[in-house]
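Rather than the whole complex, this shows some of its chains in their spots.
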Amino acid sequence: MPDLDEILDAAPVIPVLVMDDARTALPVARALVAGGLPVLEVTLRTPAALAIIRAMREVPGAIVGAGTVLDPAMLDAAIDAGAQFAVSPGLTDSLARAAATAPIPLLPGVATASEVMRARDHGFSRLKFFPATASGGLPAVKAFASVFGGLRFCPTGGITQDNAPDWLAIPAVACIGGTWLVPPCDSPDPAAIEQRARAAAALKKD
Amino acid sequence: MPDLDEILDAAPVIPVLVMDDARTALPVARALVAGGLPVLEVTLRTPAALAIIRAMREVPGAIVGAGTVLDPAMLDAAIDAGAQFAVSPGLTDSLARAAATAPIPLLPGVATASEVMRARDHGFSRLKFFPATASGGLPAVKAFASVFGGLRFCPTGGITQDNAPDWLAIPAVACIGGTWLVPPCDSPDPAAIEQRARAAAALKKD
């Protein structure tokens, strides 16, 4: 089972997927992996999400996680579906306690200094910064990085291929979450997805 | 007693009132109701607030709530004064527990994903987003709406008649809090208030 640093270091971008149709799981995952993005975050926002996680686990080279994990029950469901990691937009005490004994790592979201401190108290040092652009943007994550040593961030939300380099230039930013790889409501076009993945995979982490 | 959805759906704008003089309660409330805004949030920021709530409850058609409810004691005081709902700029565990057994509904405020998750854990699915413009604005509430299904928001803070349509166009936004209807320190002019209320009531919820 990969740990969080292996997951965050596998590629500069983690695609954040909101998908409705389990039949598209395999072609989408194969296109992303082929394009150089092996880490896949399947958000639990659709009825098909757990089936999509199960299907994507079959794709060689893919590291498949569950996103939008809001509470212990959703964490359990993600584990049952074979998720290799979990991501949450935030953190609650109940979710932190459930994660402490879970067999997969959790990347919890933070947006303020108090939230970073609470996550740190629960033992988390790898954090999603969400919603990245709306919650203070680059200056906020730079401020957190300067105050809190030893943390690594995965900013997500409102980041694009064009402004990704600004985020990846911050030393404390390990990688970013990308929502542009597979647009929601896209009838997925594997060739276009692989092309976008290739461009994202070519982003440099300084 | 109206429930939160009835309150949020009664008009596109809830006037947020900061008033010092109980003698102005009746003319202000009548002007707002006559203008098409029946839901009135009287903030507990002034010594006269509880008396103003009591007075406004006499106005036919008015649905009167207490705003700036910061703790269980203020919630109790609001209930005693006859408030039909309560609004808070945020949420604490102690206020959430008090609200769970209160006879009136609470609309708690949130500003981050973790705060939404905590509110959700406490059973709240109707949320104030505050301060709306300063806490990430439209992109933030859109991000929360895309991540958290089934929630309805009442953004408040920094919204004006002119930019209200941008907020009301977001499907997860049920209505907005309006601070411009009765300016603080205004010697209230009922005709001007009714005119502003009429313009606000004419805003379309898509």
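Residue numbering begins at 1 within each chain, and the chains themselves are lettered A and B in the order written.
Criterion: contacts are C-beta pairs under 8 Å (C-beta built on N, C-alpha and C of every residue); 3 or more make two chains touch, one makes a residue touch a chain.
This one's a predicted model, so the numbers in the text were calculated from it and none came from an experiment.
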Expanding from the 2 chains in view to the entire complex of this file gives a copy total of 3
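In this text, only the chains that are shown with their structure count from here on.
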Taking each chain's mean CA coordinate, subunit A and subunit B are separated, in whole Å, by 35
Residue positions on subunit B within touch of subunit A in the complex are 112-118, 120-121, 136-137, 139-140, 143-144, 146-149
The answer for subunit A against subunit B in the complex is residues 18, 43, 45, 68, 70-71, 88-92, 94-95, 109-112, 115, 130-131, 133-136, 157-158
